[in-house]
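One protein chain is absent from this view; the other protein chains keep their places.
Up next, chain A:
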Amino acid sequence: MYKVKVFVTLRESVLDPQGTVVKNSLHSMNYSEVSDVRIGKYMELTVEKSDRPVEEAVKEMCERLLANVVIEDYRFEIEEAVAQ
């Protein structure tokens, strides 16, 4: 069994209006050292072992559903987990 952590964020080239608002709030709180904020999504998947390599399966899930690659980037981390 695997624990997969998927991170989805807006692509660099796409303006992130939520991130901009949060950055402005941080600036108004005097955290002037913050130069950029990007807001994204975090998903945790529990994936059973199968014949198919887990990396390949997760990549396909990201491309087809979890991220919209027109405007979003994704990355994921895979950990092998011991069944409880």
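One rule holds in what follows: contacts are C-beta pairs under 8 Å (C-beta built on N, C-alpha and C of every residue); 3 or more make two chains touch, one makes a residue touch a chain; residues count from 1.
Keep in mind that, in the parts below, contacts and distances are computed from a predicted model.
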### Message
Considering only the chain that is not displayed, what protein name does its UniProt record carry among "Phosphoribosylformylglycinamidine synthase subunit PurQ", "Branched-chain amino acid ABC transporter permease", "Pyruvate ferredoxin oxidoreductase" or "Ring-1,2-phenylacetyl-CoA epoxidase subunit PaaB"?
### Response
"Phosphoribosylformylglycinamidine synthase subunit PurQ"
### Residues of chain A in contact with the chain not shown
10, 13-15, 17-18, 21, 65-66, 68, 70-71
